[in-house]
Structures are given as C-alpha cells and as structure tokens.
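Only one protein chain is missing from this complex, and each of the others stays in its spot.
For reference, chains read A, B, C, D and E in written order, and residue numbers begin at 1 within each chain.
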Amino acid sequence: MTRKIEAVARAAVHPETEIIATSSKDGPPSIQGFLDVSTCVPGLLAEVARHPDVDAIVVACFDDTGVDAVRCLTTAPVIGVGEAAYHAAAMISPKFSVITTMSRSLPGLEANLMRYGLDRRCVRVRATDVPVLKLEEMDPGTLDKIRAEVKCAIEQDRAEAIVLGCAGMSDLMTQLSREFGVPVVDGVACAVTFAEALVKANLSTSKSCSYA
Amino acid sequence: MTRKIEAVARAAVHPETEIIATSSKDGPPSIQGFLDVSTCVPGLLAEVARHPDVDAIVVACFDDTGVDAVRCLTTAPVIGVGEAAYHAAAMISPKFSVITTMSRSLPGLEANLMRYGLDRRCVRVRATDVPVLKLEEMDPGTLDKIRAEVKCAIEQDRAEAIVLGCAGMSDLMTQLSREFGVPVVDGVACAVTFAEALVKANLSTSKSCSYA
Amino acid sequence: MTRKIEAVARAAVHPETEIIATSSKDGPPSIQGFLDVSTCVPGLLAEVARHPDVDAIVVACFDDTGVDAVRCLTTAPVIGVGEAAYHAAAMISPKFSVITTMSRSLPGLEANLMRYGLDRRCVRVRATDVPVLKLEEMDPGTLDKIRAEVKCAIEQDRAEAIVLGCAGMSDLMTQLSREFGVPVVDGVACAVTFAEALVKANLSTSKSCSYA
Amino acid sequence: MTRKIEAVARAAVHPETEIIATSSKDGPPSIQGFLDVSTCVPGLLAEVARHPDVDAIVVACFDDTGVDAVRCLTTAPVIGVGEAAYHAAAMISPKFSVITTMSRSLPGLEANLMRYGLDRRCVRVRATDVPVLKLEEMDPGTLDKIRAEVKCAIEQDRAEAIVLGCAGMSDLMTQLSREFGVPVVDGVACAVTFAEALVKANLSTSKSCSYA
Amino acid sequence: MTRKIEAVARAAVHPETEIIATSSKDGPPSIQGFLDVSTCVPGLLAEVARHPDVDAIVVACFDDTGVDAVRCLTTAPVIGVGEAAYHAAAMISPKFSVITTMSRSLPGLEANLMRYGLDRRCVRVRATDVPVLKLEEMDPGTLDKIRAEVKCAIEQDRAEAIVLGCAGMSDLMTQLSREFGVPVVDGVACAVTFAEALVKANLSTSKSCSYA
Partner (left out) sequence: MTRKIEAVARAAVHPETEIIATSSKDGPPSIQGFLDVSTCVPGLLAEVARHPDVDAIVVACFDDTGVDAVRCLTTAPVIGVGEAAYHAAAMISPKFSVITTMSRSLPGLEANLMRYGLDRRCVRVRATDVPVLKLEEMDPGTLDKIRAEVKCAIEQDRAEAIVLGCAGMSDLMTQLSREFGVPVVDGVACAVTFAEALVKANLSTSKSCSYA
C-alpha cells in the first residue's frame, strides 16, 4: 500500500518536488477504528523524527491519525489525507459524501469532520465494510460494493462530489468519476498538492501555543 | 490593487504557471458590504467569459463575491481568496482570527465562514475600519490599527494564526508574521497555490447539479 | 407571474395598504440557481430606486436574492418571501419542510435557512424539478409532482407545515392545505402582511452598520 | 402592567382589530426564572379557555411561557412576545442583542432562542437585574441600568438592533431607539401585528401532530 | 406505573439507599405532549415540597418535566429520567437512538436533547405511537411495535445503544438488550444510580443564579 500511495503522490506533484514515501516500522497492519488509531501514533512520530529536513509532511491515513501530534514536532506544514480530501471537496462542490471501508471507522471520521467544521459540507460518511487490506486485491465484488455506495451518495444524499475515504482506493478515482459524472476526490493527491501549496504560500505550522 | 495582487500571485506559483490578472470593466471601485457585493457580479462574470481557456480561476475579493456563480460557467476549479485563506489557516492552526477592513463587511464574511463550516475554527472576525482604498497608501496610522487588532486576536481570541481579510493587505504578511510570531495568512497566495493543487490533483468543479 | 403575485398580495393586506407590483426591467426570466441569483440584483436595485417613497419593500423571489443589498438603500423594512415564509412556518408548527422547483436551487435555499437560523426548524428542502416557468401552466403532471413531495415531507420528514418554495406556487396553498391537513405557507402572503406588521410596529431597517 | 401592555397593543394594530387584554386569575405576580415559568401555565390555559372565539392569541410574557401548550387548545395562531421580537429583529438587522430583567431568566431565554434557531442571530442576552415589578415605577436609576446595557450591546456585541426583553419595557422603545440610533424592538407590538399578519395570510396553528 | 418504577429503582440502588416513590396528587394520568407537560408541574412541585429531607430527587417522567423548576426548590441534586438515560447512553456508545411512545412527544424530547447538547450523540428519536397507559398491559402487538423501531434504529440510524423513552418500558431493558445485542438504557435505573453518584461525589444543585 505504501508503494501505491507513493505512485499516486508522485503523479500529482510538480516535477521538482521530491516524495519520500515511508511507513511506520511497527504499528497495526491497517488502521480501522479507535484501537488502531491509538496504537499507531508512536511509530508514526518516530518515523517523522527520522526525516527532520522535509519541507512538508503528509500523514497518509484517512483517519488523520496523529496529525496534531506530528504538528508539535515541526514547523513544516503537516496535512492528513482525510483533511485534505474534505477541504478539496468543499472547494469544488456544495455538498459531498465520504465512502470508507469499515463501519467501525465511522465515529472517528465523523468526529474529525466536526472538528474541522466540514461536517456542514459532508452529507454522510458511508461504509462499504470492505477491510482495508482486501482493497489491495480489488476483486469485482469489492468494486461493486464501492459503486453501490457511490450511487446511494448521489441519489439519496444528493452529494455532488465523492470523497474516497481510504488511501487504498486512490486508483479508483478516475474510473468512478467518469462512470458517475461527479468529481471523485482522493486524499493522497490532494494532500501532497496542498502541501506544495502551503510551502509555496510561505505558510508553516503555528508554534504559538497548541503545537509549540 | 490589481497589480499588487498580480505580483503576490506570481511570487507564489510554480514557474510554469501563467497568471492572468484582470479586473472587472465596471463595478464598484472596492467591495465593502452587501451593496458592493451584489453589484459587482455581472462585471465579474463578463470578465470570466472573456478568458474561457484558463485552467483555474481565482476570485480575488475577500468576500468571495460571485464565486458560486462563476462555478456555473466553467468546469475549471474556482477559488475565492477568502475561502482559500480560511482553509489554509485551518491546516496550520487549531483556531484563527480574521482581520478585515470595514465593520459593514463583517456579516457577509461571517455568513461565508458559516456556509463553509469554518466558523468553527475562526474565533472572531475583526474590523479595522480602514477603507480598502486607504490601504494602498498604508500610512503609519493604518498599520498601527491593523497591528492593534492582530494583538487583540492573539491575546483575547487566543488565535494561533491570523487571516488578513483583504486582498490589499497581502504585502504585510511577512512583516506581521515575524513581529507577532504567528502565521499570517494571505488569501491571494493561498488561492493561487490551491488552484494549482486542484489542477494537479485532477479535480474540476462538480457539474452534476448546483453548478451545472 | 408578476400579476399572479400581485393578486395574492392584494388579497392578503388590509384594504388601506396599496400594493405596487413591479418587476425588474432586465435580468433572467426566472431565478433558479447561483447564476440567476447573481445577475438579477442590479435590475432589482434599479427598480427599488424608482420607488423611493414606499413604506416597505417585499422582494418576491424565494431565494431572497438581493434582500440585504436592498436594505442598504432604504430605512423602510425589506422582506424576502423566502424569509417571511420560514418565519411564519416557525410560528405555527414545530418543524416544517420546503418544496421548491429545481434541485440546483437547494444549496442557495439551505444557505439562507442556515443564515437565518431557521434550518433548525426546517427538516428538509425538497425539489420537484419542475421549472418555475412551467408552473404557470400547472398541468396535472406538475401538480402530481408537488403533491408527491408534500406527502413525503409529512410522512418521512414528519413536517407539520409545508412551505411552498416558489412565488409561482402561491395559488396552490388552500387546495394543498385542505388535501393534506397541514398548514401550507405561501411566502408572498406572509411577506406583505409581515411588512404591514413591521410598519405598524414602528420598526425600520437598522442603519447603524451593515445596512448603512 | 396588563393595562400598559393593552395600550401598546392597541396602538400597534389596525383599527378594525379588537384587543382583549386579560391576565391569569392566579399565578405568580411576575415571571422570572424557572419556578415562575412552570407555575403560571395552568392559569394561562384557563384564561385562554375563557375566550374560545378569538382569531389569534398573544402570550405577553417574554419567556414565551406556555405558548406551545396554548397551541394545543386552538387552531388560531398563538404567538409569544419573546418569539415575535426575535423574528422581527432578525428581519431588520443582521445581529441583535436582548436586554432583560433578572439574570436568573437568562438560561430560559437562551434555551428559547436556541429552540427557535434565532440564537444564531442573537449575539447576547443581557440582564439589568432590575426586577420586573420595579420597572413599573421606572426611576432614573432603573433607566440608567437599561441604557448602560444598550450601550454595551452596541459597542461590545456589535448588535445592530436591541430587543427589550420584558413586556414592561414597551414604552421605552421610541426613546431608546432615538437616543442610540438603532431599532429597539418591543415584543408586544410585534406579537399583535404578527398575529394580524398570520390571520390575514390565512395561516392557523398546525394540528397534524404535536399541537393536535 | 409508580409501583413499577419503584421496583426498578430499588433494584438498581445500593442497599443503604432508601427509595421514596410517590406521584403527584393531581395532574394528567400520563404525560404526552406539550399540554400534559405544562399542567403537571404544580402537582410535582407540591409533592417535592412534601419531602424536604431527601438527599436527591429523581423526576420519573421521560420529558424531564419540571426538573429545572424542582431545582429551584432544593440544594439536593435533581435528575430527570430522560436526561439520565441520555448521559448514560453517551458514556457507553458513540451514537444512540431513543424509542418513545407518541409522536406528539417528539418535539419536546428533541428540544430537551438540544438543550442538553446530547442531540449531537442521538441519531434520532422514534415514536411507536403506543400510548403510555397501553404499555402497562404490554400485549404482543405493543412489544412488536417497539421491537420494530429498535431494529430500524440499529439498521438505519446505525445506533449503537437504544434509550427506552418512557418510564413504563423499564422492564423491557434486559430482554431487548439480549435480543438485539446492543445496550438498552432505561432512564429510571440510570437516574437513581446517578443521583447516588452525585451525592457520593458531594455535588449539589448550583444556587448561584438560575436555580437560586
């Protein structure tokens, strides 16, 4: 999955931007629900500490796990892929829905959206109940479940954009967007390009209090 | 002011990005309050129609006037400088305050923040009651008024970033940021770099319903 | 449509109240979505300027287009028909739903409700996808679509009053109210009687800041 | 106080509208805080039952005590003076503050505003801590306390209209409005003219569920 | 019903806690909707006054009728069974739904939830339209209606706990919890054990202002 994410990131950034794709040395194999979210952060922080000279950091977990903690370690901009996807969706549509993997991730994602304020733009977070690691094989049944939720999001939620709520779904973006006629937003591409944007706009993480 | 905005934009984007800075042929000289907001849109739409081949459009008015209407004219991403500044501030600080020009602009800006959901991250919108056009001369009294509000935002609002709520304040960003030790966000730089980001991430304005 | 609105208004006010029904000399033939909303305001403001001596102004567009801008031109009370309908519905029912014409109007209406605070009383805004101008003919198919949405609003939304979200639906009010056993609120009647009420209560538009 | 309220009401309505001003036979002498609010309702309902043929009912207590219960007894429109004042203030200003009597009434008023949705338009509810019955004498000290709160509301809350949060303050409206240059809203005048408006607009209390 | 409530309360408290179960001498036979809510309070307050020496008071009506008024009469903690159930559900699940009796009670319960802030944790309040007094007989049809709503709450609302919104449903708790595999919360048990908790934690009702 790290390689898949790296490829998506490289394809999105400007040629002069170097991508270092790395993953935590320990921690759970995937992050789904409160338990995984809580236990992966120390490994994430250690990995961040190993790369002190980067210009920006993207946390490529859709739960935006540890993003606030990473911000305490650096002045570089730090962006979660969930956060990036929501901000991007809000700039291209009045209302969006999110399609993620497991139902047990929903309360965490909904809490994030509320904290960001973007629950006001997100109609609903939907789960396919396809486990993250199952996404790697992407058999036809998996794809059908995702497509069924996209359909519901458009027809029932009146969503005008879809956020794919798992870094492992990145490669579906173009296909689903063409099929359903709405923008399909992948957090990895948004996060790396927003990271470039913040760097070019000369913005760094605030160190005046909470992230000091 | 168009030239000032153009310079800020050019300084922020990647070298391969071309900036076309243009302003409406008619409309009010500055946009402050409900009346200006309402009357400038036809001129804005005409100007947009004159440039059909651009990859993205930035509306460089902090009230984000006409942004939704422009989205109905194009599939290219369309970003307002107010909106861009709020999204950026939310990615680098837990809470921000906005410093704008006239008090009569406050209800419009607050309504925008509520619509975007980002009122949950913005502690307060503050007015200096310096008219937009007065900003061009930037005499010491004007600067002092702005600095006084930045101080209040940090001490009273506990803001950890400041959004400069007028395109005409762009050049103060570095100076104020250094003086007060918090990120100072200028919407023009954010909007052009976010526009680049959305283009690189292959995202376009949703045409499925509201912006069709 | 101006004549239809005029008749509804005249039927609702006290005999001593004179109604001047007029429509903008230019502007789009109907107002549906962000683009129409933005381009009709200059014509509206010009029309308002032609009648400087009125005691109150009703903007008879359900999107409440330009209401805040008109308030900047006068001390007389200014009321939009959308706004009036929502306030009235909130006084006679705990929860209401809105039935309007095109889906592309929904985000604008929802933003208005949120700005007024009355989204807390409105369960849902529903679209029939009957174009405004089609309402003038009111063939049986059109009426059926409206009745289907009223039924859903009562059964699914548990709405206890219905707001008809288009000035062109005014004449359906009595018929639908009788058929469904809930109050059906027409904004035109509410707006003209509320305008009378504000005048009798000696209230004028605040000129202390935003509408100065 | 009933006579004072009656005079304000009569001055506001159209000549053909008859006002019946009456007060509960038992119940507390004034209504301030949760205890008074709870004990006055049976007397209010009995009084309402004594006048079955009225076209509309105004509950002239700023806490809107018993308004929902009265709605269960009649199809006529029922309006509380608090509710009426908030709706009126929202139609003539972007933001208002409320000035009421005792601090112990604040949580009740704030809960009402939240239920109506109009907390989004009300910056703050302020108490003078002048007891309701003291208002009848209106000595200079009392007036000074009210004026001090109006001043704070304008300067600190940036309120653009003031709601006088007690039926006993009705006669101050014109004087304060002239002195401070903002509309000052009295609930009694608003409630009776809104009652006339709802009757003329052919609207009655919904009997489909909650008020059945 | 008082005896049923007493039995549930006694079963939940510590052995050294004495339960005095009493009901108002007058007032409506059951409390459903705004009218019952308003008329039962004087009888409730009289009953409270008859027991001045209790350590805590539980108001065993799911509408939390008169709870704030009772707080004005005593320094002892006062807890409504609705309130208690919502707080408990929020401590054992991320999201809950409420199942109550009549539809006409819904607006009152929703207003309570909003005032408590716990509407953010409650997905939906559902009515079975089984009258309170019908619950006493609990025939199979009644039980089926309740079970149908529990099922919808779990499947459609994604509720992870169920609050039984009527004191008369207390004895169903264990049965439904086992059948559906989610915690089923009864307000009576929660309110008496929370009352014990507040007493042991040395907390009393604040008398500094609103409840003075």
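Going forward, a contact is a pair of C-beta atoms (placed from the backbone, for glycine too) under 8 Å apart; a residue touches a chain by one contact, two chains touch by 3 or more.
Values in this document were obtained by computation on a predicted structure and should not be read as measured data.
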For the chain not shown, touching visible partners are A, B, D, E
Which of these, E:111, E:161 or E:176, touches the one chain of the complex that we don't see?
E:161
In the whole complex, not just what's shown, which of E:47, E:63 or E:83 touches the removed chain?
E:83
I'm checking contacts with the chain that's been left out. Which of A:20, A:72 or A:148 qualifies?
A:72
Subunit E residues that touch the omitted chain in the full complex:
12-14, 16, 68, 77, 79, 83, 87-88, 90-94, 114-121, 154, 158, 160-161, 173-174, 181-183, 185-186, 189-190, 193-194, 196-198, 200-211
Interface residues of subunit D toward the undisplayed chain are 103, 106-107
So that we can see where the missing chain sits, which residues of subunit A does it touch?
33-35, 37-39, 41-42, 45, 66, 68-69, 71-73, 103-104, 106-108, 111, 114-115, 209-212
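Here is the rule we go by: only the chains that are shown with their structure count from here on.
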Taking each chain's centre as the average of its Cα atoms, which is closest to the average over all protein Cα atoms shown?
C
Pair sharing more residue contacts (C-beta pairs) when D-E is set against C-E
D-E
Whole-Å gap between the CA centroids of subunit C and subunit D
26
Quick one: subunit A and subunit C, Cα centre-to-centre, how many Å?
41
If you average the CA atoms of subunit B and of subunit E, how far apart do the two points sit, in angstrom?
50
Where in subunit B do residues touch two or more of the other chains?
68, 103, 106-107, 114-115, 209-211
Taking the top-of-page definition of touch, could you list the pairs of chains it picks out?
A-B, A-C, A-E, B-C, B-D, C-D, C-E, D-E
